[in-house]
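Report on the structure given below.
With one protein chain held back, the other chains of the complex are shown just where they sit.
Note that the chains take the letters A, B and C in the order they are written out, and that residue 1 is the start of every chain.
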Amino acid sequence: MKFLELLTKIPRRIIFLILAIFVIFPLFKPLNLTTKVSIRTYDLFKAIDNLNGEKPVLISIDFDPQSMPELYPMYLSILRHCFAKNIPVIVLGLWITGVGIGEEGLKLIAKEYNKEYGKDYIFLGWKPGITAVILGLGRSLKETFPTDYYKNPLENLPLAQKVETYKDIPFMVSISAGSPGYGDWIAYAQTRYGVKIGAGVTAVSAADAYPYLQSGQLTGLLSGLKGASEYEYLVEKYGYSKAFKSATQLMDSQSFAHLIIMILVIIGNIGYFLLRRKR
Amino acid sequence: MRKKFLFFNLLIFSLIFSLEIKVLDTPNDAGNSLTILITKPMDVDYYQIYRKEEGKDFILIGKLTREERCFIDDKVVRNKTYSYQVIGIKDTLKFSSNIGYGIPKAQFFNTARINVLVGIIVFSFLILYFIKKARKGEKLFIRRISGLDAVEEAVGRATEMGKPILFVPGIGSVADIATIAALNILGEVAKKAAQYDTTLLVPNRDVLVYTVAYEVVKEAYSNVGRPDAFKEGNIFYITDSQFAYTAAVDGIMVREKPATNFFLGTFYAESLILAETGAATGAIQIAGTDMVPQLPFFIVACDYTLIGEELYAASAYLSREPLLLGSLKGQDYGKLIILFILLISSLLLLLSNFPTFSIFSKIIEFFNVS
Amino acid sequence: MQRSLPLGLCFIMGILMIIQFFSPHPISQQFFDTIIKWIRIISAFALVLGVRSISLRHIEAVKRRKSGFVYSIFTLLALVITAVLGLVFGIGPKAPIRTIFNNILVPLGATMFSILAFYMASAAYRAFRARTFEATLLLISAFIVMLGMVPIGNWISPHFPAIAEWILSVPNMAAKRGILFGVALGVIATSLKIILGIERGWLGGRR
Partner (left out) sequence: MNISLDIWTWISALLTLFIFSFLYGDNPFYKFAEHIFVGVSVGYTIAITWHNFLYPDLIIPLFKQGNLINLIPAFLGILYFSVFFKNLSWMIRIPIGFVLGYGSGVAIPAIFQANIIRQIQGSLLTPKLLERTDLLIASIISLFGIVCTIIYFFFSREQKGVSKIMAKCGIIFLMIGFGASFGFTVMARVSLLLGRLQFLLRDWLGLIR
């Protein structure tokens, strides 16, 4: 009887402690629970995987440091995927607060794969006027961005020579935490110029993106840590990278947290039912 | 200028104005744009749009793809005259259109918002009609709202235990009407607290809300004849910062151990932080918000929760004021109308799939928002 | 006068703001911008009352040597130091107040926000009991969605994510909309009553 009552009344502090232990544990010892991939993640992966590397992928960094835990790992995995396949990359951003993140990640991964600036990748940075920038790329890359982020004229960069407008960009990914973000890319670049777009979003806003998947305006979607960890898993499975999988690590914690909460609820209910039967 | 003009005209080979445009004042705007429509398109690669201000040359202002027909020029100044010409480009050939003129004008009424206007008029009429009816003394029924029945009990309990009541009017501003609804309930709670001589603590996040809450409580005390019992320091401002406010209210809950907590108004993520801390201190908790995402948290952690509209019904319910009850009845009729609109429009829209009824497909346009 | 002046002003402002919504004319837009600025200015004055309120509360605590008055000293000190730094050195990207913001306010806020994870666990444990039919529904739908969000759900059945999504986008959305319709009517009715002076709770009782 005493024991059953305890089951229905576990003290809050014990619950907090259990949760803390199970959330922290995977941070030290990742379990790599992600072994299945959702079709949306796979679609995005395939879209990049099927490219031949002649033309670049465009990546738009549409988030700020606040959403980094979820979105930054996506960015790194996609970069690894591209560089491993020798697909050139052009990076820009719609959020001024995301410029630092975009640059940092690009430098990091380019070094990992010994890529050369200007030939294998270009960083354009941020420019005011979201719509103008997106539409501008449909008319001319060089007119919209006469220079890159480091003030190099685009004419001097070999990769930029290959790109005139969206027609030279077979695929783009917007990693976005809200607005402006993939919605703007769909509204202007996809609708007007038919660019093939994939998106990476925070888990909370994933539901807003589903209609675009249904209508085929989005090719693939990474949602939250789950999507990021699935992408990491794919990149590793196909042998593109052996790097540390940070999203997978966090996702393990996430899974544990969900599991612990559910187990606690089940324990509480078992106690409740057994107690009721006794009475 | 003349030179450029000649240049354009020379481009016209055999097809004189087979490309036609029309310039319109963009409707429902502040007079800061013109709409250029291609009324007679051509088989070209793309179009270039040229604009000319009075006394200046034509300049290139934009492009349209071969499929596009409409260009909105939002770089114009109100009440000035502009001329436009569109050039169709096919390989190396250029075809020019007629020249269209336009003057951007500002409109006083946004016709695209007429649906909102109609709705507001109908609904206001309903509310006022039933308020008038109530004024004439007609009896109006209101069903039980369980959270509100508990208010009296909750105040009583605090009195018995000799502990204070905590009233959190949310973290919204006075522009959030939920805050106003909460302050109305605060008035009723304050009256009861004054009668029972129970301490009422009201921490605030918004300074304007603080000033109103202060007035409401002060008036409530003097209305029940206890102005002497009003303590200025019990209605206070803490800070604008969402989580600093939360941290402080959490502190109040664990230190003052109020017997009853009210969480009414606009809440965001702090809803569960407050409600869980309150639940841990063993207080009776009555919550209410119109912030849908926060409702689950109040429901799991509080004893009673006013869901959405119930918060607005609350002040009418508590005061039993006939005028306010009348407006509740008006609201119900408003909901009834929405129900009918939903069902009938859906039916008609589905019918519009058949050619005979295709006219009904226009219904959806009435619900466009701009 | 004591009632009619505030009521009249409230009425005029309300009507003007409604009219403003329907007019795209520059005059109307300008009016709107001006009013927003005015509201900010008025709030700035009200902030004086707010700061007075919080300061008095803590000064009082210190004066009366209430239990924990030491903490009140911390609050007052923090307030004064931050305000002075901000007023003197400005709020630019290199100003000292930015350092305070980034290293004190941001982590404190983020941590306060993150303890929600713990509270969700304790609230779920306490409240998710299949006591009634309704509580059982709450529990089951929460379970399905939670499972659908993590790889474990995928292991149990690949359908979990899809079911979770369906629950979120169909019944959840329906309930949300149903509530929103009622809320909207409640907001409009309350606003109307305030503008017309029928709802005078803010003037203190006596309708």
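Assorted remarks:
Here is the rule we go by: a contact is a pair of C-beta atoms (placed from the backbone, for glycine too) under 8 Å apart; a residue touches a chain by one contact, two chains touch by 3 or more.
Note that this is a predicted model, so its numbers are computed, not measured.
Partner chains of the missing chain, restricted to those shown and counted over the full complex, are A, B, C.
Touching the missing chain, out of B:131, B:264 or B:300, is residue B:300. From the options B:53, B:240 or B:303, the residue with contact to the unseen chain in the full assembly is B:240. Residue-level contact of chain B with the missing chain is found at 113, 115-116, 119-120, 123, 140-143, 145, 173-177, 180, 208, 211-212, 214-215, 238-241, 243-245, 247-248, 250-251, 254-255, 292-293, 295-297, 299-300, 307-310, 313, 325, 328-329, 331-332, 335, 338-339, 341-343, 345-347, 349-350, 352-353, 361, 363-364, 367-369. Within the complete assembly, residues 13, 16, 23-24, 27-28, 68-70, 202-204, 224-225, 244, 246, 249-250, 253-254, 257-258, 261 of chain A touch the chain that is not shown.
Against the chain not displayed here, chain C makes contact via residues 2-3, 5-18, 20-22, 34-35, 37-51, 54, 68, 71-72, 74-87, 90-91, 97, 99-118, 120, 124, 134-135, 137-146, 149-150, 164, 166-185, 187-188, 190-192, 194-195, 202-203.
Here is the rule we go by: only the chains that are shown with their structure count from here on.
Taken as a contact graph, the chains are fully connected, with every chain touching every other chain. Interface comparison, B-C versus A-B: the higher number of contacting C-beta pairs is recorded for B-C. For this pair, chain A with chain B, the centres built from the Cα atoms lie 32 Å apart.
Shown for chain C are the residues in touch with two or more other chains, namely 120, 122, 124, 126, 128.
Only residues 18, 21-26, 28-29, 42-43, 46-47, 49-51, 53-54, 56-57, 60, 68, 105, 108-109, 112-113, 115-116, 119-120, 122-124, 126-128, 138, 176, 179-183, 185-194, 196, 198-199, 201-207 of chain C touch chain B when the two sit together in their complex.
The touching residues of chain A, counted against chain C in their complex, run 8, 10, 12, 15-16, 19-20, 23, 33-36, 38, 203, 207, 210, 226, 229, 251, 254-255, 257-262, 264-265, 268-269, 272-273. Within the complex, the chain A residues that touch chain B are 12, 139, 192.
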